[in-house]
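Worksheet: the structure to be examined is printed underneath.
Every protein chain of the complex appears in place save one, which is left out.
Let's turn to chain A:
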Amino acid sequence: MSEQELQINPIVQDSVAHNTKTLTNLHSLTASLFGVGAGILGLESYYGFLFYIAFSITTSVLFYIFQLAPSSLAEGRGVLDSGRYYKGALELWTSGIFNGLPGFILTWTLFYGLVRA
């Protein structure tokens, strides 16, 4: 976004921080949960990571459907357009995958060990 556009349409930094924090919290919590699921199912190697990526994207979609879509669509934006709440589309859809990965691996290995011991 150019300097001129930022002058015409200023951005509320508090809201940006609030939204990012909400999304990060959600993804950290759910990533640990997916680790529990993957450990119970006894997934190994690529299947575990595929499980995680699939569910992480599902979380983002659910977050969009239940939290962003009602007001975003009412404003006249297109489907899956997160511009009302996030600066870039990637911030919503993929940042959560990398935020939650350590937590996922932690609980994945823990529950794999507990169940398969």
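Note that a residue touches a chain if its C-beta (ideal position, glycine included) is under 8 Å from a C-beta of that chain, and two chains touch if they have at least 3 such contacts; residues count from 1.
In this section, contacts and distances are computed from a predicted model.
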item: Complex member absent from the view - protein name from UniProt, among "Ribosomal RNA-processing protein 43", "Glucosidase 2 subunit beta", "Conserved oligomeric Golgi complex subunit 6" or "Magnesium transporter"; value: "Magnesium transporter"
item: Interface with the undisplayed chain - residues on chain A; value: 9-12, 14-16, 18-19, 22-23, 25-26, 29-30, 33-34, 36-37, 40-42, 55, 58-59, 62-63, 66-68, 71, 75, 84-87, 111, 114-116
